[in-house]
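All protein chains but one are shown in place.
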Amino acid sequence: MNTLTSPAPGGAALAAVPAAPPARAWWLPLVLLLVLAALPTLAQAAGLEFYIGLVRRILLFALAAASLNFLIGDGGMIALGHAGFIGTGAYTVVALTDFGVQSAWPIWAAAMAVSALAAVAIGAISLRTRGVYFIMITLAFAQMLYYVCMTQRQWGGEDGYTLPMRPQLGFGLDAQNEAVMYQVVLALVAVAWGLLDRLRGSRFGVAVMGIRDNDVRMQALGYPVYRLRLVAFAIAGALAGLSGALLATCNSFVSPSMMHWTESAMLIVMVILGGLGQRWGGPVGALVWLGLAETLRQFTEHWQMPLGVLLVAVALYAPAGLATFRLPRRGGAA
Amino acid sequence: MTRSLSSLRAALPTLALATLTAGAALPAQAAPIKVGIALDLSGAFAVPGAEARDGFTLALQQLGGKLGGQPAEFLMTDMGGSPDQAKQLVDRFVQRDKIDFFTGPIASNVTLAVAPSLAAAKVPYLSANAGPSQLAGAQCNPYFFGTAYQNDQFHEAAGQFAQERNFAKVYILSVNTPGGKDGITGFKRRYKGQVVDEVYTKLGQIDYANELAALRAAKPQALYFFLPGSMGVNFVRQFVAAGLSKDITLVSSGFSADEDIIPGVGEPMLGLFNTAHWAHDLDNAPNKAFVAAFRKAYNRYPSLYAAQAYDAVLAMNAAVRDVKGKVDDRAAVVAALAKANYASIRGPFSYGKNHFPVENFYLRMISRTPDGVITNRTLKPVFEKYADAYAAQCPMK
Partner (left out) sequence: MSATLIFEQLLNGAGYGLMLFLIAAGLTLVFGIMDVMNLAHGSLFMLGAYVAALVHVHTGSFALAVASAIGTMAVLALLLETTVVRRLYGRDHLVQVLATFGLILIADDAVKMLCGPAPLLAPTPAAFATSVELLPGLPYPAYRLLILATGIAVALGLYALVNHSRMGMLVRAGASDRWMAVLMGVRVHRVFSGVFVLGAALAGLAGALMGPVMAVQAGMGEAILIPAQVIVVIGGIGSVRGAFVASLLVGLVDIIGRAFLPPVLRTMLPPAVAADLGPLFSEVAMYALMAAVLTFRPTGLFSPKAA
């Protein structure tokens, strides 16, 4: 099952790692990409333009969920404040647009940078705690960000900020065109997810998983546990920030509610539904959750209840699904 | 992971997508005119929102579900007073349902959040309540009609009254929203006396013990407050319970002294002066008919919000009638709307070039009718044919 191509330092046998994707399914991501790329044309032909925006939104949450899956599933760090980084990305877009920057690419790059910095700052403090305290501290920081944005009146505060128009894409692309924006989002999400996928199979990714399984042993083996965790935290934060920046660009509207703790909880729900630690966990979870919500919304105003029932059912009756992954409950992680 | 679960996991996304497309493939409408109505049924403005819903419903019933004689479909959905949810709802209305008109939100913050998308999609937005100063001035656009009023106007009228009454010291309390801030700006534009303190409270706040304590310490002659909906109900009751009504005169705009609040408070509100562009005892034929029909349907007097909602539908009806049902020609629809060619329940009014109304404002007082009902009585006009203060800033012709 394991095909490690290079021996880990120290020579000691590492805990079993998720196998690299089996060779026979290598075409799956490409086929998926092609299908998704064809979507706008199909939707426009059928008069269903609304779904371009919906799938775009699902793609962006898939990215955010994938980054959280990396953090929780691979890293063992249960962060209940991930929506805070979506918010830092979104509000970077707001701040730069308000300041007068008009080009999308520097804005998005800045959003990733700001989110990564925020993640480093928050992670530096939070990662010194464990278990439920880590959960609470990450929650606390996200709530602090939420309240700070609520009071920024020049950026709308509680009422939110409307971007007068989308930042420019250059290259002759019209950002106001929904299909164009969709393709840009698809491309960026695909690249980001692909890089994350490679990262998980790299030595860094394997080390992070090792830390998840037994950080004391990894420390004894000489790995810089705290630093590795911090880097993982920063990467996850940066990806969430990209997701937030693109959400802000597509919606042309940003409000602090994007960062409320219930949004962070929703991301965790997506990750668990999709499959904790699984390769496609983030995207599947986002698709199932948002897809179901949208479908149910067409039938009833009370669409939250069936979703709640689903969550309880999954939690109670899918023990096998969630038991493939066990968070260490001894040796420092309470 | 068991095989059954993994296959379930694989099936779920397919199932979701299938249901989505199935939902999308529901029969597309051919002809009816679609009106998107975003309601405040939950959240901070639930009480005014319910009033607006009743006003809309009455108008729809009277028109037989038609606009200008054409079949129409009214999509009424709750957006809970949240600008975020409202934006998502409007995006859905515009892209999936392809609405032709939009109305509904009570609060200015929601209005400001959704107006740009509607303007970009060229969907006329008739506001059944909020009239933010931004949309009356620099950010005006042809698709937004502040059909009800411009925010500051109510408060300017109240400020005028306070100025005429010569209150030496006034304490101001308002909700911390764009509408609240517009309001205080408007009040201070007309009232030139001393403002002891200007306090902004949180939207949706129910408990005012802290503010009342500070108010008691400040000892003003009058309190001008802007707390619409259930915030107003709770505040006035707590104000009276705290024993402050003996020394401090309450002045407010019509929002804090209308039919949605009076039943919740009752006797302590007698004698409260307030200003508004409409009252249910206004003497014109359409209004008398409206009030009678409303009382018959709902067993109570209509509030401002119900009246404005009703009026917005009448305005749409007239516009559709004038363009003979061809609502796809948006420029023509906008021109027809701007003419306001219908009998409004508030009497004669016209639009300024910024698509905000030029109308009368009246002083009202809460008093007891001969039947013992506690309600507003119109005393006299405060302003006649009054335009808003921001029209000059609007670049529209």
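Here are some notes:
Letters A and B mark the chains as written, and numbering starts fresh at 1 in each.
The criterion applied here is as follows: a contact is a pair of C-beta atoms (placed from the backbone, for glycine too) under 8 Å apart; a residue touches a chain by one contact, two chains touch by 3 or more.
For clarity, every value in this text was computed on a predicted model and none was experimentally measured.
When you scan B:T201, B:Q308, B:N354 or B:T375 for touch with the missing chain, the hit is B:T201.
Here the missing chain is touched by one residue of A:R153, A:R203 or A:R227, and it is A:R153.
Those residues of subunit B that touch the chain absent from the view are 41-44, 46-47, 49-50, 78, 80, 176, 181, 197-202, 204, 206-207, 209-210, 213-214, 217, 230, 233, 237-238, 241-243, 264.
Mapped onto subunit A, contacts with the missing chain fall at residues 72, 78, 80, 125, 129, 131-133, 135-137, 139-141, 143-144, 147-148, 150-151, 153, 157, 261-262, 265-266, 268-269, 272, 276, 301-305, 307-312, 314-316, 322, 326-327.
As a convention for this text, only the chains that are shown with their structure count from here on.
With each centre defined as the average position of its C-alpha atoms, the distance from subunit A to subunit B rounds to 39 Å.
Of all the residues in subunit A, the ones that touch subunit B in their complex are 46-51, 53-54, 158-160, 162, 164, 251-253, 255, 257-258, 274-275, 284, 287-288, 291-292, 294-295, 298, 301, 318, 320-321, 324.
Those residues of subunit B that touch subunit A in the complex are listed here as 1-2, 5, 9, 12-13, 16-17, 19-21, 23-24, 28, 77-78, 82-84, 87, 91-92, 95-96, 109, 112-113, 116-117, 177-178, 203.
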